[in-house]
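The complex appears here without one of its protein chains, the remainder shown in place.
Our next item is subunit A:
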Amino acid sequence: MIATFASATDLPPISAPDIEYSLLAPVFIIAGVAVLGVIVEAFWPRSSRFLVQAGIAVLGIVAAFADTIWVFVHLDKLDGSRLARGQVAAEGALAVDGPGVFAWGILLIFGLLSMLLFAERRLEGGLSGFTGRAADAPGSASEAEAIKHRVEHTEVFPLALFALVGMMLFATSNDLLTMFVALEVLSLPLYLLCGLARRRRLMSQEAALKYFLLGAFSSVFFLYGIALTYGYAGSFRLSDIDVAVTNRTGGENMLLAATALMAVGLLFKIGAVPFHTWTPDVYQGAPTPVTAFMAAGTKAAAFLALLRVFFVAFGGSSWDWRPIIVAIAIITMFLGAVVSISQTDVKRMLAYSSIAHAGFLLVGFVGAYAGSQDSSRITSTSSILFYLTVYGVSSIGAFAVVTLVRDSGGETTHLSKWAGLGKTSPVLAGSFALFMLSFAGIPLTGGFIGKWTVFSAAWSGGFWWLVVIGVLVSALAAYFYVRVIVLMFFTDPVGEGPTVAVPSVLTTTVLAVAVIATLGLGIIPGPLLDLAQHAGAFVR
């Protein structure tokens, strides 16, 4: 006993962790603004609180985005066989590298566009699309009272910002524990946001509960996977795991089980089959601005984490996991494309479409084409970054359209109500058609280039037959996107037909940005592709 005490005094002093504030500033800004939002929630008068919350959220994201650009430009270029830039930061917890900072950038753009949709108040007669008081039971007297007094939940802005912080950390985590914390930070606010719809509240709450239960379920697998990985490699750091995996330290079965369980947690978040079951219900039930935020942001962050874990930590055992991911990619593309054909609800259809897109992205991932110094073919990582950008912007645009097609009960998402939309509102239907064409991968839209890049990365990685399947499935998928266009333009409206609400400048901006980006990335994708290519590989 005494000896132990004696040695305790000899312990080296615990030094404060060394944090690279200038590199991590974008994350700190968003986190700071989120905390500021909580303070505003407590002290600002209710009457003008909504505007203040929306304002600081938007300003915070813009500031963080500007800072992200600064960080991206100032990333150190590393020597090595492959192009890579950036460094490991925060005592090894985070990797601030090219792909990670690129992901910050697109996440912040998605966040900004979503905040504009969150702040839209013209559609519900001067109120936001979120419920006034979530604690009231749907249909109760107190709910009616809340509606009467026009109360609003302004917490949605800080909640979304916390989720955004989680996403940014998730995309740059360099050790598994940080990754797990980031996963929960991004998920918890989203669970809550899903249940806050103003209309169809029961459905919204059901969606939130489902998302929470299944999310928790998948987190458990992820955590167990982390534990097994630690058991195998003796470290949480991705680079240490890489060393252990490459040297085959023994206990391969434990490694395989760890790989599988980690994959489950990540595949759940990107909505890959068979871990996709939550997607249609949650996309449908959640308030549409939240769905837009989730569809774009969660998918991007989770894909970055997936790439990082599998390329950096498990890169040495890629021959073990690739066959399984190939199988998942095929069934994900296929199920997403085929089942969406029979959907009758726009939001569910977009949900299945997002599943199909996860499949296409997995095709690029499986190619695992890392490039080399002499050849500068597009790598898997940069193709996926490009695809995520296009998909995210188009999705947010598509969901923005969904918020505008309404009847007396709020948004009308049943496809039959969309018949003849092209006649009553050609511009809106035209932009939705554009997003559909982009999802279908028709040339001159960003979606075409996106598909093209992920497929060519997979081809470079030697999976030409998977590309053939992918092209085949995308041909199949094109069918249902075209069906929606036919419905909007060539079918006569049923009954009175849809009414299209006139949005404020916020939603209009989102739509305009989405249309311009979808078209622009199809016509001149060069600059962004180049940027994605310059992001290089992950640092370890």
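Just so it is clear, a residue touches a chain if its C-beta (ideal position, glycine included) is under 8 Å from a C-beta of that chain, and two chains touch if they have at least 3 such contacts; residues count from 1.
In the analysis below, contacts and distances are computed from a predicted model.
Asker: Determine which name in "ABC transporter family protein", "Sodium:solute symporter", "NADH-quinone oxidoreductase subunit L" or "ATP synthase subunit a" the UniProt entry assigns to the undisplayed chain of the complex.
Answerer: Looking only at the record, the undisplayed chain corresponds to "NADH-quinone oxidoreductase subunit L".
Asker: Taking the full complex into account, find the residue in A:Phe157, A:Phe170, A:Phe293 or A:Trp321 that is in contact with the omitted chain.
Answerer: A:Trp321
Asker: Which of A:Ala144, A:Val505 or A:Ile524 touches the chain that is not shown?
Answerer: With A:Ala144, A:Val505 or A:Ile524 as choices, the missing chain is touched by A:Ile524.
Asker: Which candidate, A:Leu127, A:Ile147, A:Ala478 or A:Ala501, sits in contact with the chain we can't see?
Answerer: Answer from the full complex: A:Ala478 touches the omitted chain.
Asker: In the whole complex, what residues of subunit A lie against the chain that is missing from view?
Answerer: These residues touch the chain not displayed: 206, 209-210, 213-214, 217-218, 221, 252-253, 256-257, 259-261, 263-264, 268, 273-275, 277-278, 280-281, 320-321, 323-324, 327-328, 334-335, 338-339, 341-344, 371, 375-378, 382, 414-416, 419, 442-444, 449, 453, 455-456, 459-460, 464, 467-468, 471-472, 475-476, 478-479, 482-483, 486-487, 489-492, 494, 523-526, 529-530, 532-533.
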